[in-house]
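What follows is a single structure, and I will ask about it in a moment.
Note that this complex is displayed minus one protein chain, with the remaining chains in position.
Take a look at chain A:
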């Protein structure tokens, strides 16, 4: 006696979306903190914000938008039975994740070498608004960077499963949910970018 494996595609996707809503509220909370402290220390936030590297921030925006396109194309490719294209697209997205983290690492390293890190002597001695800004900057981009790392690993696992034939047109919830997670990572950065790099 053989049973068809139980599949609930709509339920699996609903569960993923519910998780993504909690993620939106998590980062939303950090954005509210940012907004309240911007209201309290407008001058110090502007001065500190101008010390972030706009070129690197813009490069990372372009990288994440492109990786999101690749993840979305991978879903289409698997639905059309074009597994090879899906693996290539996912590989590209994982490379983008690596590139994003490399740039973030370089950005943080330069800040660290200038003595800007949570609890550093120069921040402690400086105005309170400045240390609040950089505290929120490290917390928000650090938490986002952790999501990039997790999303990159997830997409790599999904790519291997597509290659191995375990994800295909008839059963690709892993791919679709993995791509949804990756798009959320992109979505969060779409708001981090103007808040920290642009509008101050």
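Here is the rule we go by: contacts are C-beta pairs under 8 Å (C-beta built on N, C-alpha and C of every residue); 3 or more make two chains touch, one makes a residue touch a chain; residues count from 1.
By definition in this document, contacts and distances are computed from a predicted model.
Enquirer: UniProt protein name for the omitted subunit, picking from "Carbohydrate ABC transporter permease", "Ferrous iron transport protein B", "Cytochrome-c oxidase" or "Twin-arginine translocation pathway signal protein"?
Expert: For the chain missing from the view, the UniProt record says "Cytochrome-c oxidase".
Enquirer: Which one, A:24, A:47, A:88 or A:101, makes contact with the chain that was left out?
Expert: Answer from the full complex: A:24 touches the omitted chain.
Enquirer: Over the whole complex, note the residues of chain A touching the chain we left out.
Expert: Answer for chain A: residues 9-10, 13-14, 17-18, 21, 24-25, 28-29, 32, 35-36, 39, 54, 58, 61-62, 65-66, 68-69, 71-73, 75-76, 79-80, 170-172, 176, 179-180, 183, 186-187, 190-191, 193-195, 198-199 touch the chain left out.
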